[in-house]
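Missing here: one protein chain of the complex. Every other protein chain is in place.
Up next, subunit A:
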Amino acid sequence: MSMTQQAAPAVGTPPAPGRDGRTRQRSLALRLLARPEVGVFLGAVAVLVFFLMAAPTVRQGNSMATVLYQSSTIGIMALPVALLMIGGEFDLSAGVAVITSALTASMLSFQLTVNVWTGVVVALIVSLGIGLFNGWMVVRTGLPSFLVTLGTFLILQGVNLAVTKLVTGNVATDDISDMDGFDQARKIFASSFDIGGVDVKITVVWWLVFAALATWVLLRTKYGNWIFAVGGNKESARAVGVPVNFTKITLFMTVGFGAWFVGMHNLFSFNTVQSGEGVGQELIYIAAAVIGGCLLTGGYGSAIGPVFGAFMFGMVNQGIVYAGWNPDWFKAFLGVMLLGAVLINLYVQRTATRR
């Protein structure tokens, strides 16, 4: 950082001293705190330590695997939701879109008696289509994404129930576990493997892979640069040539991809899908992203933060059970966590980004 010593200003006026002189080098601790994911990392460690002490069961490998599994199903969706939030938009339809995707794959495969992979591919197209529709509506109309996706949320919720009842005569889809390609698809979306006698679900691996990929894209690619820019200042971004609409629409489609993936996981681990589920999940994803240090107004955040945010959710969710408490407290606990995280984020940002 001592790069400013040999500065030779090109202009004739008395040169400014080597350093601007008005900025003190901030301490390492302060600079670390300015990273969006550090606050939530500390929070996650605190929750982990708390439950390690309060609930001895958590110390066993199998319990930890369950916690991670729970975290991963939230975490896989929290990632694209976080990217979208950094890009300055919301998606309230993310929760029910997961179910829409699972229903599509399940019913299509069963009713037409085709290989489940056909259903999986069609579900992917439908999910990306929902994302495309959300994104296109938002950039075309200029309406807040809150409104647009609230509309999609209600539409999908209704369609999920109505179409399922129409097709199967029931609120759940038929069991597809004996169909062609099921075992193969299950291996990818819902299998588990053994590490040192502990049964680890494959979604945990996918979660971490996606998180690494999202971090790389966000910090090391042009597209990542655009995400920050469209969330931070849309007009400036447009003025310097960033394809704002393209960026926003593809972000919505990324959420669609996430919904597809989690939907497939649900389908292949439970064999059947309840059409009324998914409501309320979208807020959990958004909360995980916010706890993970993403700014609700866009332009700031990380992909690693939501990983810790989702872990906190999984930890609290399972930890309460392992500690033998009434699980009804879960939501209250979450609320406190969310508020706490938001306050910490606010404080950290104010102190750490101040000159």
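Here is the rule we use: a contact is a pair of C-beta atoms (placed from the backbone, for glycine too) under 8 Å apart; a residue touches a chain by one contact, two chains touch by 3 or more; residues count from 1.
Just so we're on the same page, contacts and distances are computed from a predicted model.
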From the list "ATP-binding cassette domain-containing protein", "Glutamate/aspartate import permease protein GltK", "PAP2 superfamily protein" or "Amino acid/amide ABC transporter membrane protein 2 (HAAT family)", give the UniProt name belonging to the chain omitted from this structure. "ATP-binding cassette domain-containing protein"
For the chain that's not shown, point to the residue among A:Ala123, A:Ala229, A:Ala259 or A:Val273 touching it. A:Ala229
Of A:Leu28, A:Leu166 or A:Val240, the residue in touch with the unshown chain: A:Val240
So that we can see where the missing chain sits, which residues of subunit A does it touch? 1, 3-4, 7-11, 13, 15-16, 18-20, 23, 216, 220-222, 224-225, 228-229, 232-233, 235-237, 239-243, 246, 295, 299-300, 353-355
